[in-house]
Structure formats: structure tokens, C-alpha cells
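Heads up, one of the protein chains got dropped from this complex, but the rest are sitting where they should.
On to chain A.
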Amino acid sequence: MGGSSIGEGTLSLGDFVASAKALIEKWKVIDVEDSLPDWQWKPCGKTGVPSEEEGYLALEGVYRNPGGRHAQSSSESVHIYDYHVVYSFSYKVPVLYFQGHQAGGQLLTLDEIKEDLPSHSLKLLGESKWTFITREEHPHFSRPWFTLHPCGTSDCMKLLLEGVENKDQHVQYLPAWLSVVGQAVGLKIPLELYEMHHVSWKPGNN
């Protein structure tokens, strides 16, 4: 697996898949908020035959309560978010696509989504050059989803991965990336995920 492209802040498809699968397993063993389900790998072959290489990372059915986050919510008033991480061949980086809907099914508008975001996310969206929300066609569905534009990703990742040991870089890429984009869209990514190189962790079934 090529560490050299990671030095440039980009990622090969093979590294993306490997990093994604490592993240799925890691996520299962760390403590995350109750409202967060497990990440899943969704294979989808464009040719019709699902293959391991083609696919995306998905975190679906994330609940969020508009208004008081700690109130015992009725299921009627929650908002449900789906997050997809898709590999961009043109930018050679992961791209976050997401959409939210009301409990009844109605899609949320960007304004409604922003109302759900904590203030530090809004601040980040307002300030950072590479985390602005646009609406683009989801590469695997013929429908527009919200997305964080990938044009500044590689520059940012170059900085983030400085100091990470070379052999860990491809596995560390997605957690490091998620720690930033997650903030922008109000997704709470536990620090444990990123601190992989401090934890003795072995891939396993549990």
C-alpha cells in the first residue's frame, strides 16, 4: 500500500477500502454515544455485480433531537441522518455525503440541518475553507445529497497526518479525516477512534 500518496494528503482506492474496514471494526469496540449505530461497508458494483473494492462506508439512522438534546424525546420529533463516505476518484480523497429526514420521512432542508448543528460546527463551517456544504448528486444514487466539498481535503490531511508513523498512515487516514469533517456536520467522533496507534488493537470478530 502506497504511503507516498498519503504524504500528499491523498489516498489510493485500496487504502481507502482498507482504512474503511479497519474503522468499522474499531468502531464496534469503542464507546460511542447511544445515538450512533455501527458503520457498515456497502458494496455496490456499478456493473451490477457487487465487489469488495467498489462500495462506500455508511453510518445510517443517526438520531438527533432538534431542541433539547437531553430531553426524553418522542420518536415523532427526531431527525434521522444518513452519512456516507465515498471515495472520489478525481480528488483521490474520501468525500462525505449526508442527508437528514424527519421521523415521518420528509427530507430536511439545509437550513433545518444547520439548526440541528451545534454552534462549534456552524463556526467551523463558517470559517474553514474546505468544509462548506453543497448539494451534489450522490455517486451511487441518482439523487442529490448534501456533501462537504472535497477540494481542500488533501491539503488539510497532509497537515493532520504529519507525525503519524508511515506504516499507520493509511489506517489512520479515515479516523483523522472523520475527526474534522465529523465536527463540521455535528457527528461526534470519539477520540479513541483516532488514537489507534496508542491502543493495542488487533482485528477480530468481537
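Everything that follows uses one rule, which is that a residue touches a chain if its C-beta (ideal position, glycine included) is under 8 Å from a C-beta of that chain, and two chains touch if they have at least 3 such contacts; residues count from 1.
As a working rule, contacts and distances are computed from a predicted model.
Asks: If you had to name the missing chain as UniProt does, which of "Small ribosomal subunit protein uS9m", "CYRIA/CYRIB Rac1 binding domain-containing protein", "LAMI_0C08988g1_1" or "Ubiquitin-like modifier-activating enzyme ATG7" would it be?
Replies: Options "Small ribosomal subunit protein uS9m", "CYRIA/CYRIB Rac1 binding domain-containing protein", "LAMI_0C08988g1_1" or "Ubiquitin-like modifier-activating enzyme ATG7" narrow down to "Ubiquitin-like modifier-activating enzyme ATG7" for the missing chain.
Asks: In the full complex, which of A:V78, A:I133 or A:C151 touches the chain missing from this view?
Replies: A:V78
Asks: Looking at A:E8, A:D38, A:E115 or A:D155, which makes contact with the chain not pictured?
Replies: Per the contact definition at the top, the residue touching the missing chain is A:D38.
Asks: Even though one chain is hidden, which residues of chain A still touch it in the full complex?
Replies: 32, 34-35, 37-38, 61, 63, 72-73, 75-76, 78, 80, 101, 103-107, 109, 142-144
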